[in-house]
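Left out: one protein chain. Kept in place: all the others.
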Amino acid sequence: MKKKPRFSPERDLALRLYRTMLEIRLAEQRIVTIYPSDKIQSPVHLSIGQEGISAGLCLALAPGDHLYGTYRGHGLYLARGADMGEMFAELYGKDSGCTRGKGGSMHLVAPHVGLMGCSAIVGSTIPVATGDALAAKTLKKKYVTAAVFGDGAVDEGVFFESVNFAVLKKLPVIYVCENNKYAIHSKVSDRHAQTVVAKFASGLGLRGITIDGDDVFGVYKTVLREAAALRRGGAPVLIEMTTHRWQEHVGPGSDIEEYYRHKGEKSRAQRSDPLSRAQSVLKKKFGVTKDDLVAMQAEITAKVDGAVAFAEAAPFPGPQRLAADTFASA
Amino acid sequence: MKKKPRFSPERDLALRLYRTMLEIRLAEQRIVTIYPSDKIQSPVHLSIGQEGISAGLCLALAPGDHLYGTYRGHGLYLARGADMGEMFAELYGKDSGCTRGKGGSMHLVAPHVGLMGCSAIVGSTIPVATGDALAAKTLKKKYVTAAVFGDGAVDEGVFFESVNFAVLKKLPVIYVCENNKYAIHSKVSDRHAQTVVAKFASGLGLRGITIDGDDVFGVYKTVLREAAALRRGGAPVLIEMTTHRWQEHVGPGSDIEEYYRHKGEKSRAQRSDPLSRAQSVLKKKFGVTKDDLVAMQAEITAKVDGAVAFAEAAPFPGPQRLAADTFASA
Amino acid sequence: MKTIKYSDALREAVAQAMDADPTVIVMGIGVDDHKAIFGSTKGLVNRFGPTRVFDTPISEAAMTGIALGASLGGLRPVHIHIRADFLYLAMDQIFNMAAKWRTMFGGKMGAPLVIRAVIGRSWGQGAQHSQSLQSFFMHVPGIRVGMPTTAADGQGLLLSALKSSDPTILIEHRFLYDIMGEVSEPAVPTPFGRAIVRREGKDLTIVANSYMVVESLKAAEFLSANGIDAEIVDPISLVPLDQNTILGSVRKTGRLLVIDTSWVTCGMSAEIAALAADQAFSSLKGPVRRMGMAPVTCPVSKPLEKLFYPTAETIAAEAFAMLGRRAPAGAPVLDAKFKGPF
Partner (left out) sequence: MKTIKYSDALREAVAQAMDADPTVIVMGIGVDDHKAIFGSTKGLVNRFGPTRVFDTPISEAAMTGIALGASLGGLRPVHIHIRADFLYLAMDQIFNMAAKWRTMFGGKMGAPLVIRAVIGRSWGQGAQHSQSLQSFFMHVPGIRVGMPTTAADGQGLLLSALKSSDPTILIEHRFLYDIMGEVSEPAVPTPFGRAIVRREGKDLTIVANSYMVVESLKAAEFLSANGIDAEIVDPISLVPLDQNTILGSVRKTGRLLVIDTSWVTCGMSAEIAALAADQAFSSLKGPVRRMGMAPVTCPVSKPLEKLFYPTAETIAAEAFAMLGRRAPAGAPVLDAKFKGPF
């Protein structure tokens, strides 16, 4: 493999993608470490193993683009570059959290970087993202909106209702299905006879493609291409991104060897680890050294340390915050 | 065309199909006549022009089969052979009506002939029919359930959720979409980019076929075949039946020349009239004479007269009926 | 000032808002057809074009989420339902999402969508076309709730909603659509949270909403002719609720009858009765009474439907009973003259 020069844009991008994944990984691993202390009194839905999707997607989208996510939202939040300290503060229920302790882990938000909201009701942000895309089109704004959801969300009727409307109105929306093969403990095949998610709404005219979500470069390239097509007035698209959930559905533990898992999943998941795979590319294609990686890891670890310290030091919301933010003027 | 003997089973069936359609037509034309008197204080959704579907479907299904319909339910009710007097009494709000004046025109019911219920919420009986099919399969009963709904009902998320479950569990359910080209005043193409209803749920693995719903014989044959397949353990199916709504969406008038209609619809609808088409077949293929048809018309007119007379004479429900039938034991 | 129909007032208000604010859009099943939601959206599509006024698929759940998302993206959607019963399909998006958007994201965003929904009644509307769900919207915090009774309320509350930064639902009544009322020119916003005293009186307070105000006013005439002076308070805004005006009236009269277009149990009438039993307890001279739809599924048959709803006659009878009097003969019957087919 031909070595690229040390400061090429490709190399820079590859490093940024990798760094983004590593940030998510290390931040979530820190959540696992902290969890037994009961300082994080929040159901945490970790994205360990799924970082390729958040990183590839969030970096491929333009700064002004909009995203909507789920309770499994740490990855999107960090990959969009929102403040890590405010995320940990949110997990701690602190007033400095990104929702000032109102929403917790399941409702991360950072509108200044386009993360418009995360919801804990399966499928519920799909129409909301679609509506945001309607606003963009109506107001002739150039942003694209991504609805990010799991393979369970396509069970919900609003998925079909939403994509039907998006196709009808040709809205600038990308539907990103993170197919980690499970909705809690239920396989796609437990819930559907036809198991290719990308095809589910084909009868409504929705274009669907399936890609390897653990290949961060592939995710990036695909989203870049599709977003550009949408900006040129193209039709909405569903991108199914296959991935692996290493941890239990909710909580800090791993259950990848539980009875309900697919056979041989652990080793497949390990082989598919988006970080390891990206590492090889970095090394082989871009001449990134082990030292570079160690330095990066140290840097991010320090960032996580700082974020946690910020959260620890942050104040809890005062009692006057209970009634705040119900209505704008109240 | 070869003449069939006067008493062949085919001829008999053809006559029964025609007679069923004529019953619906004459009963609904009578509703149109009565309506200005304000004796029918109920929104009426007429099936004039769509009788081929009700007749073909209801006669093809076995006596023990179940059906669920919509507010546009007179056709199903009559085609299943439920009492016409009780239907008119229901439209009059009388205690002798099929729901004793509780439901009105939009909620006809006749469980003894398999019509399990009609609902005025678009799409709402689709899951209910699916659940009834689940019961049949679970309890190893032989009946098939038909969900009958319009081309508007496929806009609703429950349609997709329901068919997904039916396909997953291989339930003995037939989805019958009466595609009369409009949901109130809205064309299928106003609500969908892809306009072949039969394909809408193909991505979920639902088999779909489109047939001419104004050809009562074709409807009959198709349903017979599909129901038999289901009884042998086959997979669920969606049959889109194209047809024409002659009247306004709700009410006694015709609006087939209103601005919102497809161009040339009136003449197409007239050419497609399921009764005229069946008449030609009866005459040409089965040697049915004009006199035979006149006699049949007279017979049915007398039946309608009787039904209306029954309704007129029937008592209104007494005040004690207000609280009745909320709970079984109350 | 001019006198126009309720339906025209709604239409003029939204047209005025659309003229002033290019982000206002109107969406919903049938908003652009010739029936135009009983005239309340008539002509809008011609005037503002199909991008701003459009029919939707019959997908209430998603369309509500789409309205919410559109509001986050900078539009001000007015999403219309010809029957409030269809809102059951949209509850997840309304309650789990729109109502919570501002709070659960720590005040970072508001979701200024407006929902209009019409209560159906009579002419066979029956079980599924007759419900009025205001108590649901009152129960769960996060949505402004209005029940405009007059043309002026309709115009004012709708304009107010279209200037708000938060979700609003307006629940209208089919029987009000053709009633004429005075409105100001141009229309001006009516603030939420201010009840209207429709009639002053000293003997008892009737709190009624929407079409029940019409019935109550009729009842009050009869009561008045028989020496009973009823005060009628119309909240028009259920969230926020003008507790002061209601309590002030109850403290003055000492008697409270609450009448709602919906069922009694856990309804608006329960809330206002409970409010009085707490905050105006010492002024109460007798039991607080409530009226609403009979506690059953709405029947179609006319004689049953007559028993199902409170009427001027039964309201008057209740008022007489509360004052320890027998209802005299001659109670008025309001003939709504409502005819179908829908």
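Letters A, B and C mark the chains in the order given here, with residues in each chain numbered from 1 onward.
One rule holds for everything that comes next: contacts are C-beta pairs under 8 Å (C-beta built on N, C-alpha and C of every residue); 3 or more make two chains touch, one makes a residue touch a chain.
Quantities reported herein were computed from a predicted structural model and do not represent experimental measurements.
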| item | value |
| --- | --- |
| Missing chain: touched chains present in the view | A, B, C |
| Residue among B:Arg11, B:His45 or B:His107 touching the omitted chain | B:His107 |
| Per the touch definition above, residue among B:Glu23, B:Glu51, B:Asp83 or B:Glu161 touching the missing chain | B:Glu161 |
| Option from B:Gly56, B:Gly117 or B:Gly208 whose C-beta touches the chain left out | B:Gly117 |
| Residue of A:Ile121, A:Val148, A:Val197 or A:Val308 touching the missing chain in the full complex | A:Ile121 |
| Contact set of chain C toward the excluded chain (per top definition) | 61, 85, 88-89, 91-92, 94-96, 99-100, 103-104, 126-128, 131, 135-136, 138-142, 262-263, 265-271, 273-274, 276-279, 281-282, 284, 286-290, 295-297, 299 |
| Touching residues on chain A - with respect to the absent chain | 35, 38, 41-44, 93-95, 97, 100-107, 119-123, 152-153, 155-157, 183-186, 190-192, 248, 250-252, 258-260, 316-319, 321-323, 326 |
| Footprint left on chain B by the chain that the document does not show | 66, 68, 97-103, 107, 109, 111, 116-117, 119, 121, 124-136, 138-139, 141, 145, 157-158, 161-162, 164-165, 168, 324-329 |
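We take it that only the chains that are shown with their structure count from here on.
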| item | value |
| --- | --- |
| Centroid-based (C-alpha) most distant chain relative to chain A | B |
| Computed distance of Cα centres, chain C from chain A, in Å | 42 |
| Chain C, residues touching no fewer than two other chains | 56-57, 59, 61-62 |
| Touching two or more other chains - residues of chain A | 157-158, 161, 164, 168 |
